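Shown next, in structure tokens, is the structure this report addresses.
Only one protein chain is missing; all other protein chains are in place.
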Amino acid sequence: MTVQSSSLRRFFRGSQVGLFVVIGLLILLFVIGVSVSDRFATSRNILNVYEQSTGLALVSLGQTLAILTGGIDLSVGSIISLSSMLTSGLINGNPSMVLPVIAGVLLIGIVIGAINGGIITVTGVHPLIVTLGTGAILQGITLLYGLGPTGKVPRGFDYFAYGRLPAGFSVGATFALVVFLLAAFLLRNTRTGRHIYAVGDDPHAATLMGLPTRRVIMLVYILSGFFASLTAIYLVSRFGVGQPYTGANYTLSSITPVVVGGTMLAGGRGGVLGTLLGVYLVSLLNNLLNFLDVSTHFQLVAQGLVIIAAVSLYVEKRRIA
Amino acid sequence: DTYKGVPRTFLFNPSMDVCLKDTAEYKKNGPYVIGFSNAGLGDSWRVVMLHSMEKAAAEHKDQIKQLLITDAGHDDAKQVSDIQDLTSRGVDLLIVSANTEQAVDPAVTRAMEQGIPVVMVDRRVSSDNFVTFVTASDAMMGRLFAQWIVEKLNGKGNIVILGGQAGSSPNEQRVKAAMQVLDQYPDIKILDTVYSDWSPVKGKQVMQAVIAKYGKNINAVLSTHGLQTPGSIEAFLEAGFKPGEIPPHTTSDVNGPMQLALKNKVPMLEVGYPPAMGGTAIQVALNVLGGKKVPCTYEINAQIATTDGDETPSIRPDLHIKDMVMPNAPPDMLVTGGMGPDYNPSTFKIDYPQ
Amino acid sequence: MTMAKANQAAPVPRASLTARAPDFVRSYGIFIFLIAAIVVTFAISPAFLSGANVSNMLMQLAPLGIVVIGQTFVVLVRGLDLSVASVMATAAVIATSFGGQNSDAALIFLACIGMGAATGLANGLLVTKRNVSPFLATLAMMIVLQGLRFAATQGAPSGNIPSLFRQLGSATLSGMPYNLLVMIVVAILFGILLHRSAFGRRVYITGGNPVTARLVGIAADRVTILCYVICGSLAALAGLILSGFVGVVDNFVGRGFELDSIVAAVMGGVALSGGRGSIAGALAGATILVVLSNAVVMVGMPVQLQIIVKGLVIIIAASLYVRPARA
């Protein structure tokens, strides 16, 4: 038997092909960039793009996990906003508070995620609706905490966002990269990782197989909450303060790289490496559009079209009729 | 007659110290590449501001090689990236309209540290790490709105605050300044603070509910901008208020509320927040690159107008709403843009150096 | 025949009352919930049920209701449409880009519906022919449409709305808003279409099981596309009506309607997994949202609590509908 050809076919049918789609698009954008400006391909610009990807990367990682189980987390934006307010509000310029507050805020992300997961598993309401609801609740709580930018962080807190490692690699983006690689490894090589895929593929079957379906769902929302809080800490580092609407844009934008990277919204297929490339694609596209001098209006059109183009490449053939 | 209002310095001059900045270190030979990082578009005010900037750039083609414009879509993260990208593209000077005061601060500070002068327009960053700030004052708007209402009501009455978006900086700053004034008058009661998200539609919806609840007990509406004011006036009309019965409203810039005020005899105060500051920013930018001394803050005079007979001791504008309004123009038109009579934002096109 | 007794194979015992209770809650929970919300608010603030305020709420219900009806069609075929708000804003922009004369009304109406239908068609084609997930397809369309709108108006839409639409959007006939009449007509027409017509049946079968639909000879793709077209067209109609609510356009007329309409449909028992739900339920969901946003102002709740209450209500109302899946 031609094991080779069949594994090749599998390779192209499986989640892996997503990576090639995105890599292809990345290369395409890069070529366009190089042809329009000689400042585009400078290491300075590319390292900037790398740095700019950090926030989206962190939040999309959690989102990927939720989507892999066939769910979605629309509360990430509000979690980010609340966490960012708490981070700078509680630290309030006091260096000795930095570590305890970071730990506390991450814990809050975890607790919120657990609440999301709990409501989803107990009520059976679709995650889209549940997280939309908790997102609203959290936004309200955020505004109770403060109506405007609150608190401040000590100097040096911006190291996460702006710090550069040797050779100019951004600290935050490199951290995100490492976390992604770790997540990819764990997803592939731990039981829980495999169970995430199984639950997303068929939650009913997963329950019948005795897999800890509820625990898995709890876990992904906990992680999604955790990474949203981590994103908030990053944003406070980048902005110097927490604000009540800081995360709002991330709710929908965190989904784009996931899907562009080949993870199916239906669950069970895809992976975090695709998401990482999706994040790079989004960052590079934004950067390129800034170089292209397209009118801002057409930038929106271009973004929409790139999304459509990317996901249209994942068409699955329908067997019957 | 003697002036009976509150001290004018308090009302009209938010920054009391006059300061000038030496910009010799930024002096450079032209023609220049100037970058503009815009917070976003989305309402007509911001469009007109952008157009006034393009117009000014077109008028200085000899000195400006390129005006590079990015749009952050009201997203802090994108604006920080935009500023980095503009820096990567090698601009000589950055004009920034910050989406939020604090979030964009580190990026602006970094640009300055790299030796790129930054001129803020419309919305500044929280630190002083920029060369100068071209603005009209949110705080002043808030104070004027509040003082006028207080005086209209003789220090006693119930008001409703119709805000923009809860938590957004222009709204919060205007409301905060207004509260400083209102807090001094114990007989002024705030019935409710509601939010329109800067939308006339939402403004009308919330005001309908507020009117249903308080009816004629509402003595004035403090609206933090003109975008939502027409929704409120419409809500009063629909609730059966006759012309002359609608309580005083505040507004700014937008044609529609002024049209409504004249038609329905609504006492009104307009404090402009002129989008023409976009063009001013270009002038200031050229001054900076020419090494000239510039003021630390470049305050554009706001046009202030009231409906006839609605002047108060503190607020006696030279301008009347009936002279400002453009009766046959569309209601969403901005009357404070300074773009000339033929200007239409939808069709505006100018050959600025791109 | 000797097998006469075979039809006793499965006994049909009478359902016990306790077994019925959850069914009852599932079928009428949303209405009970709605009534409870009204009673509580009325107790706190009697002005809530004043004629004027009821009229206000009805006027606010109409545009959302019309969008929700369209959204229901899409959700029934396992989709969802995030582009409705963008369609609404575009319709409002179109409404002002003619001369503002009543004589333009027909033209405006056709242009808007055409734009909505075209957007729906694009959504539908992406979803069926390219197999793009509805969430993403409509999200991308939302962005594209916004870009086109901005490009056309430079971001500053401007102009007058014909007084006919102003009437339609904000006038009342002795307390009964005209726009509500429009919504009622739309609800009846599309209610008949969905619940009584052959097309409606095809919608339910397609949503319930697209493979079965194709195998029983239903052009499932065409049905799905039509649902998106209906949704886009109704969103455009709603945008037109909403633009008449206040005579001023802004770029974001209808902002928030995309999520609100989905939430309303789900609260009203329309299943996101497709094939289940009704227009009456969905409208009840929309009514809850409108009553809620009015009630929180009437009881004088601070804005923060308003948002929190909305979130809670969404979750609670939606959980009334969850059916345990047959194992």
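Side notes on the structure shown:
Order of writing sets the chain letters: A, B and C. Residues in each chain are counted from 1.
Assume a contact is a pair of C-beta atoms (placed from the backbone, for glycine too) under 8 Å apart; a residue touches a chain by one contact, two chains touch by 3 or more.
To be clear about the criterion, contacts and distances are computed from a predicted model.
Candidate names were "Na+/H+ antiporter subunit G", "Succinate dehydrogenase flavoprotein subunit", "Monosaccharide ABC transporter ATP-binding protein (CUT2 family)" or "ABC-type branched-chain amino acid transport systems, ATPase component", and the UniProt protein name of the unshown chain is "Monosaccharide ABC transporter ATP-binding protein (CUT2 family)". Across the whole complex, the hidden chain's contacts among the shown chains comprise A, C.
Interface note: of C:A52, C:A219, C:A280 or C:I316, the residue touching the hidden chain in the full complex is C:A219. The chain that is not drawn here is touched, among residues A:H126, A:R269 or A:H297, by A:R269.
Although one chain is not drawn, the whole complex shows that of A:L211, A:A232 or A:V259 it is A:L211 that touches it.
Of the options A:A198, A:V260 or A:L289, the residue whose C-beta touches the omitted chain is A:A198.
In the full complex, chain A contacts the hidden chain through residues 1, 3, 6-7, 10, 13-14, 188-191, 193-195, 197-198, 201-202, 205-212, 268-269, 319-321.
Chain C residues in contact with the hidden partner, per the touch definition given at the top, are 2-3, 5-13, 15-16, 19-20, 22-23, 192, 196-202, 204-205, 208-209, 211-219, 275-276, 326-327.
Convention: only the chains that are shown with their structure count from here on.
For the pairs A-B and A-C, the larger set of C-beta contacts lies at A-C. Seen from the C-alpha centroid of chain C, the farthest chain centroid is that of B.
Centre-to-centre, using mean CA coordinates, chain A is 30 Å away from chain C. Among the residues of chain B, those touching two or more other chains are numbered 41, 166. Counting partners per residue, chain C has 150, 154-155, 303-304 as the residues that reach two or more other chains. If you check the complex, the residues on chain A that touch chain B are 37, 39, 42, 44-45, 48, 51-52, 55-56, 143, 147-149, 158, 161-162, 235, 238-241, 243-246, 249, 283, 286-287, 290-291, 293, 296, 299-300. Those residues of chain A that touch chain C in the complex are listed here as 72, 119, 123-126, 128-130, 132-141, 143-144, 204, 252, 255-256, 259, 264-266, 295-305, 307-308, 311-312, 314-316, 318, 320-321.
Of all residues in chain B, those touching chain A in their complex are 38, 41, 68-71, 73, 75-78, 80-82, 84-86, 88-90, 100-106, 110, 126, 165-169, 172, 354.
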